[in-house]
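Only one protein chain is missing from this complex, and each of the others stays in its spot.
Now for subunit A:
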Amino acid sequence: MEQWTRREDERLLSGKGRYVADISVPGCLDAAFVRSPVAHGALRAVDCTAAREVPGVAGAWSAADLPDLPPVPYTLLAGLATEDAVAGREWPALVKDRVRYPGEALAVVLAADRYRAEDGAAEVTATIDPLPAVVTPAAALDDSVRLFDGLSNTVLRGEAGQPIDPSVWRDAAAVVEARYRQQLLLPSPMECRAVLAVPEGDWLTVWSGHQMPHRLRRELAALLGWSTDRIRVVVPDTGGAFGSKSATFPEFVVVAHLAVRLGRPVCWIEDRRESMFVATRGRGQDQSVRLAADAEGRLLAYELTIDADIGGYPHLGVGLPMQTAWMATGAYTTPHVHATVRSVLTNTMVTYPYRGAGRPEAASAIERTMDLLARRLGIDPIELRRRNFIPPAAFPYATPTGRRYDSGNYAAALDLALETLGYEEWRAEQARRRADPDALPLGIGVSCYVERSGGEPGGLHEFGSLEAHEDGTVTARCGTASTGQGHETVFPALVATVLGIPDAQVRLVEGDTDEQPDGLGSFASRSAQVAGAMLQHAATRLIEEARARAADLWGLPVDEIEWADGTVHPAHDGAAATGLGDLVKSTGPLRVEDRYEAGMAFPFGAHAAVTEVDPDLGTVHVLRLVAVDDCGVVLDPAVVHGQAVGSAVQGIGQALYEGMTFGADGVPNLADGFLDYLLPTSTEIPPIVVKETRTPSPGTPLGAKGAGESGCIGTPAALVNAVADALRIADPDLLQMPLTPDRVWRAARAPKHEEGTR
C-alpha cells in the first residue's frame, strides 16, 4: 500500500473503482428524461404514444400518466428552507402544468438501455406555450412575471445583525460602496448524478453517489409511504459531489416510484449535458455593500444586502444566502454589521450548496471591500486588515451577525501568507513596473477569510460504531459518505492511533444504511471535524470497555487495568498483555455504538495572489498563489493538502473562468458543454503554495476543523483584488467574476482610482 498516498487510491487510480453505472443488475431498465427546451412556459400536452412503440422501450410516462407520482420532497434541514417558502410551491417530479427551468423533466422513458431510452425520448412530443423567462434577481423581484401564479417570487426575507444608524455613515471619515455579482456556478463533479433502484419483495435497495444516504433513505421512504427499514441506500465509489449530491432529486423520485411500480430495477445515469442544464447550481447572489471607517482605518460599520436567485423551486437555496448573512462580519471587529437577504425564484435549476455554500459569497464581499476601503484611505490593504482583525485573545468571539467564532489567529495566517509570497519583493516589483510604461501591470491581492464548518445546530452530531474482532482487527462504521475525500484512509488511521494498533488493522464501512442505521452524511466540511471526533470518542470508549472486561476476567479493579498498543494488561503484576482479539475470544463480541455532537468550527486563513494583466487583451496571468489555511488539528496532511489545492482551483475557476450567459429566452448558453462553461484546466493552474497554521478547535477533543472548502472561499477575492490592484481601477463594479478578458479589457480602460476618488 505504501506506493499509494491513500488507501483507496490503488482502486480509484487503477480503474478498479465501482461506481453506480458499473453495477450490473439483470433486467435493469435505463431511464431517459424528456426535457423542456424552454425556461418558462405553460405545459399544454405531452404525448408519449409514439415513444412506447420504439423497439426496446418498456414504457413512457408524463405526469398525467402517473397520478400517484409524489412531488420532490422539500426539506427544512438546518433552517435552509421555511414552511412559508414551500407552501403552495410544490416541485413536481415531472412537470404538471408549468415549466420553471430549462431542462425540467416533462416525461420519462424506460428501456433496455440508454440508447433505446433516448430513441424513445426523441419520439415524445410536448406542447409548451412559452412565458417570459425571469433570469436575474432584479427581474424576479418586481413580480411582473410570477413563477407561481398568485404568489410572490420572493420566498424569503431575512437578516443578520441590527440595522445601522444613518449617523454612522454620515459621521464616518470614509465610506465605500460597491455592487458584486456572485455568478451561478456549476459544481461539475467528474461523475454526474446516478441512482439505481432495485426492488426485491417488500424491500428496495438504492445505489447512489450521494453525500447523505440516510437522508435519501428517509425521504424515499416518506414519498413511497414506507417505513425506512424497508429501504437500504448504498453509496458506492463516487466521483465527487462538492455539495451537489445530497438531495432527493426529481429524477430520483421518478426512478424509485417506477422501480416499485414495475417491480423492476431502474437506473438513471445523468450525462454531462443533463448535468449542465439540470444539476444544482451554486452561488447566485447580487450583493451591495457599504463599509465605513474612521480616519485611522478602524472599521465602523458594514452593510451587506443580498438578492439571491435561487432557481425555479424553493429548496435548500431558500435559506442558503443566510449563511452569507451570518458570515458577513468576516475576520474583523467591526462593531455594527447588518446583512439582509431576499431569496427570489428565477427560471433556472435550483441553487444549492456548492463547495463553500454561502461562505465564499461572504468572504468575497468583505475582502473585496476591504481593498476598496484601503485604496480610499490610502492605507496599505495589509495594514488595514491588521488594524481590524479580531485578536486571538478575543475568542470565543460573538459577531454582530450572530456567529460565535471558536478560535483563530488571523494575523498569524496573514503573516505566513505574506512571508511565503514574498510580499515586499512583489511590491518592489510592482513599483518598478509602474515606473516603466512598457511593463505589464502587476497586482497583489490578499483575502483573509473566516468560514464555518461542521454544520448548523441540530446537525452537528454523527453516529457510528467500532467493533473489535477475534483476529484483533477493528471495523469502524459511521454515517458519513465519501465522494472521494479519503475517509477510508483518514478514519482508520485515526482510530488506530487512539487504540495504538497498526492502521492496517482498522477497516472503515460507511455509505450503507444497513451497516450503519443512523447518520447525517458528508457536507459542510464536517466529516473529519464531526465524524472524526465521534470515532475518536468511540475509540476511547472501546478502550474503557476493554479495560472493564479485562477487570472482570482477571478479578481486578478496573483502575488496575492498563491499555497500551491495543492490549490490556494488569498495572502491577507484570503478567503478559492480552491483545484485543484474545479479549474478544474470551469475553464475546465487543462493539461500541456512539453518537457524538461537536461544536461549530470556524476555519480561517489568508490567501495571497500575484497577477499580471495584459491590458490590451484583458488576460490575467496568475504568477503566484499562496494559500494559508487553518483547519485546526490536521488528521492527514496529504489529504488536507489535496483539499486545499482542489478547492483553490475551484476558487480560481470562479474568479477567472466559470460562468454562463443566457439567451433572451432564459436558456443558458451551454450547448457546447465545457466549451461554453470553462473550467480551469491543468494548463491554467498557477504555482500554488499551500501552508498552514494550526489553531485547534475547542469544539471537540480532536480539535479538527473542516478543511474542504477553504480555497473556494479565500481564493476568489485574492485574485480579484490582485487584478484591481494591477489596474488601479476606481470603480469596483467593473470587475465582476468571472474576470473574462473582455471585462478586464474594459476595466483597464476605465479611470484609475487616483482620478476617480470621491
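Details
The rule is simple: a residue touches a chain if its C-beta (ideal position, glycine included) is under 8 Å from a C-beta of that chain, and two chains touch if they have at least 3 such contacts; residues count from 1.
One rule holds for everything that comes next: contacts and distances are computed from a predicted model.
The chain not displayed here is annotated in its UniProt record as "Molybdopterin dehydrogenase", chosen from "ATP-binding protein", "Molybdopterin dehydrogenase", "RNA polymerase sigma-70 factor, ECF subfamily" or "Cytochrome c-type biogenesis protein CcmF". From the set A:Glu456, A:Glu544, A:Asp676 or A:Asp733, the residue in touch with the chain omitted from the display is A:Asp676, counting the whole complex. Touching the chain that is not shown, out of A:Arg114, A:His537 or A:Lys705: A:Arg114 (per the contact rule at the top).
Taking the complete complex into account, A:Thr661 is the one of A:Thr49, A:Thr127, A:Ser152 or A:Thr661 that touches the chain left out. In the complete complex, the residue from A:Asp149, A:Asp438, A:Asp559 or A:Asp573 that touches the missing chain is A:Asp438. Mapped onto subunit A, the interface with the missing chain covers residues 114-115, 118-119, 122, 271, 273, 438-440, 616-619, 657, 659-661, 669, 671, 674-676, 678-681, 683-684, 740-743, 745-746.
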